[in-house]
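Shown here: the complex without one of its protein chains, the others still in place.
Think of it as A, B and C in the order they're written, each chain with its own count starting at 1.
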Amino acid sequence: MGRLSRILHLEWDGDTRDAFSDSHARFQAGRMGMWLFLITLGILFASTIFAFVVVRLQPDPATGWRPTDEPGIPGILLISTAVLLASSWTLTRASAAIVGDQRRQGRQWIERSLILGSLFLVLQAVGWIDMWRAGVYIDSSLYGWTFYVLTGLHAVHVLGGLIPMGVVAARARRGTYSRLSHSGLTYCSMYWHFLAGVWIVLYLTLWLGSM
Amino acid sequence: MIQMINTLSTALLAAQDAVTPATFWMPEGASTVSADVDWAFMFVTWVSYFFFALIVGLMIVFVIRYRHRKGERFRTDGMTHHGPLEALWIIIPLLISIAIFFFGFKGYLDLAQPPKNTFDIEVVAKKWQWSFTYPNGAISTNMDGLFVPAGKPVRLIMRSYDVLHAFFVPNFRVKRDVVPGRRVALWFQCDFPTGEDASKAYNFFCAEYCGTGHSNMGGKVYVLGETEFAEWMAKQANWIEDIPDDQLYQIAGPKLYAQCSQCHTLDGSTGQGPSWKGIMDRISAGTGKFTNGQSYADIIGPGKVYETPEDYIRDSILNPGRYIVQTFTNVMPTFKGQMNERKIDAVIGLMKHLDQFDSKGKLLSGTAAK
Amino acid sequence: MSHEPHSPPPIEAAAGGHAHAAVHPAGDQPLVGHLVPMTTLVVTACALLVLTCITVAVRYMDIGEFNIYIALGIAVIKASLVALFFMHLRWDRPFNMIVFFGCVLFVVLMMGFCLMDTSQYRHEQINGNPPLVAETLLQNAPNAPVGRFDQ
Partner (left out) sequence: MTTLEAHKPETLDIHASSDNYLTHSKGFISWACTLDHKRIGVMYLVGVLGAFFVGGIFAILVRTELLAPGPTIVGPFAKWMGMDPADVYNQWFTLHGAIMVFLVIIPSIPAALGNFILPVMLGAKDVAFPKLNLFSFYLWVIGALMAVLSLLMGGFDTGWTFYTPYSTTSPAGGVIPIVAGAFILGFSSIFTGMNFIVTIHKLRPPGMTWFKMPLFLWAIYSTAIIQVLATPVLAITLLLLIIERTVNIGIFNPSMGGDPVLYQHFFWFYSHPAVYIMIVPAMGIVSELISVHSHRHIFGYRFIAFSSVAIAMFSFIVWGHHMFTSGQSALMNTIFSAISFSVGIPSAVKVFNWTITLYKGNISLNTPMLYGLAFLFLFTIGGLTGLHLATLSVDVHLHDTYFVVAHFHYVMMGSALIAMIGGLHHWWPKITGRMYNENWGRFAWVLVFVGFNVTFFTQFMLGSQGMPRRYYDYLPEFQTYHVISTVGSYIMSVGFFITAGYLLASLVNGKRAPANPWGGRSLEWQCPSPPPHDNFKTPPRVGDCYDFSIVRWSDEENGYVVDRSLDPSLRENPTPAKGH
């Protein structure tokens, strides 16, 4: 192994310092770590939504929460919601296919999820442009501020999920995943389902809040 | 329970006929709630003395008694657990905690609920000044001090102009943060007049960190007897009106300058804002630049933004952010609502006649009264 | 990753609450996929939809303060359903479930306390844009959009 490659793989000492006795134990630990990570993110999103709720509940009586000249939540977000849920669904299919030892289908389902996930981001961007065109800016009112900040925060996490999903897709293409060894896919889909769940709550909050 | 504590503490606290003197822990207590707060404080302190002595005492005794010397065999007859003992030191601290909570709660009920017939003073906090508006329209700032009537519950209705501040009078044992965007109230009652003597008056502080001038954003609380207070309030409301026009800047100027002196010097040295030394000359020379690149000459003069230098100064007091002199930043608050035309005239008069004042803004003797 | 082929242990064993992962034979367990019956997933999805409809319906019924609590409550139920069934928490180790509901409890406590507090001091808030704050903001942050609330 070359010097650079050793550095990049963090295997300078010649080992990965794997403390687990077997891959099953490692997988169990990985799942637990993933759960803790998702809980961390869940609390992060919950507090953001909650902060939104608190300021939403104390609107200015003179102007209300949403200024009358500003439109509600863009309708395209409904489509993006459907797309995100669909990508969650295709990822479920991917896991099922891999577990059923149908590697080719598994690979296809992962790629579909990747495409749907990217489509979601595109639709979110369209939603932002809609709002922007309608004259809702991040600094025009708390309504606009919360819209951009909350959707933006979620979009950043989706973006952060697409990268590992791309890695998973590449590995699936190489045939890395088998019936018994697909921990990467499992972690990825845990994260992805989580993001879908967060989005449903977030979207509803924003939508109810805009009324 | 509350009833019981009420009777208990009433029995413990004799009716107050003087301020409680300062102790090792607490400063002089002058409000109606201070004795109660001190009592709770001392109760907790004595509990603390007891447990501190117990733990540190046992620790020292054990360390001396059970010293180990190298090479000795270890004794192993110490017990490793003892259920009843553990239960004991869960229950005893629990009971003490409950008692302390109720003492604190009872005192807090008094602090949090002002009586019905309060004397209300409007307070505005801004960086780094307090201003107090009394019911008759009289205004004082922390430079003058806060004046309150003795023997009457006083309620301060406080707003903040910019960031968080907190009004704190140690001798009254009261404190309340002033939150921007909210009207918060704090009340106290002091039964013992201090008179207008600064050495007897009580200190108040800003207790919530608010930036550069935080540590100097305090002053004195004067407690006046009922008639004295009424007189003071009447005088305070009309002080600027009572001054004859020809002496306006000489008498009112120094008093008003006290509010400006934190930032504007008279001796030419640089403060938070431009020095007033030679200010009228600078303006008439017209060369001084603003941060937006314009000069005095560009904005002052017939047909320009300001007809006269006086107009420019007036607007700088009311809308300070409009033009910023170069090398300075926009830190001055507006004095809208605090400075009427007459007061502004007095300040402008002071600026025009700086030769009659010393560097601290005091009128030089000999120039007084033409 | 190396592993010997063997049949995956039944899911129930994984959730059985053993103190040690080592009791299981080596190898990854396929925990995701066909193991959750499709019907369960469909039923959960329907439940989510129904709850969403309820949230919307409640929004149109004017019951004042309770609106928000009902909406938050339904959101918590929905999040739990997603975690339990879509994210397989239902079949995971009990520790993860304890952690999950512990967190929900903390978040609910935090929200409850803060909401209680804000509703208590709401009467102190100055309606409209407090004029003094607006002026300072204009000075300190010249681009801040405060004009619209100025009276």
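Heads up, the rule we're going with is that contacts are C-beta pairs under 8 Å (C-beta built on N, C-alpha and C of every residue); 3 or more make two chains touch, one makes a residue touch a chain.
Quantities reported herein were computed from a predicted structural model and do not represent experimental measurements.
The chain not shown here is in contact, across the full complex, with A, B, C.
Residue B:L111 is the one among B:L111, B:A138 or B:L363 that touches the chain not shown.
Summary of contacts with the chain left out: across B:M59, B:A198 or B:L364, the touching residue is B:M59. Per the touch definition above, the residue from B:T20, B:T118, B:T141 or B:Q272 contacting the chain not shown is B:Q272. Seen from subunit A, the chain kept out of the figure touches residues 6-7, 10, 12-13, 15-20, 25, 28-29, 32-33, 36-37, 39-41, 43-44, 47-48, 51-52, 54-55, 58-60, 65, 138-139, 141-142, 145-146, 149, 153.
Mapped onto subunit B, the interface with the missing chain covers residues 22, 24-27, 33, 36-37, 40-41, 44-45, 47-48, 51-52, 55-56, 58-59, 62-63, 66-68, 70-82, 85-86, 89-90, 93-94, 97-98, 100-101, 103-108, 110-113, 162-164, 166, 168, 170-171, 173-177, 179-182, 184, 203, 205-216, 272, 329, 331. The missing chain lies against subunit C, touching residues 19-22, 95, 102-103, 106, 109-110, 113-114, 116-118, 120-121, 124, 129-130, 133-134, 136-137, 140-141, 143-146, 149.
Methods note: only the chains that are shown with their structure count from here on.
The touch graph of these protein chains is an open line.
Rounded to a whole number, the gap between the C-alpha centres of subunit A and subunit C is 14 angstrom. Averaged C-alpha coordinates give centres for subunit A and subunit B that are 50 Å from one another. In whole angstrom, the spacing between the mean C-alpha positions of subunit B and subunit C is 44. For subunit A, the set of residues touching two or more other chains is empty. Under the contact definition stated at the top, the residues of subunit C that touch 2 or more other chains are 125.
Contact residues of subunit C toward subunit A in the complex are 1-3, 5-6, 8, 21-22, 24-35, 41, 48, 52, 55-56, 59, 68, 71-72, 75, 78-79, 82-83, 86-87, 92-93, 95-96, 99-100, 103, 106-107, 110-111, 114-115, 118-119, 122, 125, 127-129, 143-145, 148-149, 151. Remark: subunit A residues 21-25, 27-29, 31-32, 35-36, 38-39, 42-43, 46-47, 49-50, 53-54, 57-58, 60-63, 67, 88, 92, 95-100, 139-141, 179-183, 185-186, 189-190, 193-194, 196-197, 200-201, 204-205, 208, 211 touch subunit C in the complex. Those residues of subunit C that touch subunit B in the shared complex are 121, 124-126, 130, 132-133, 135-136, 138-140, 142.
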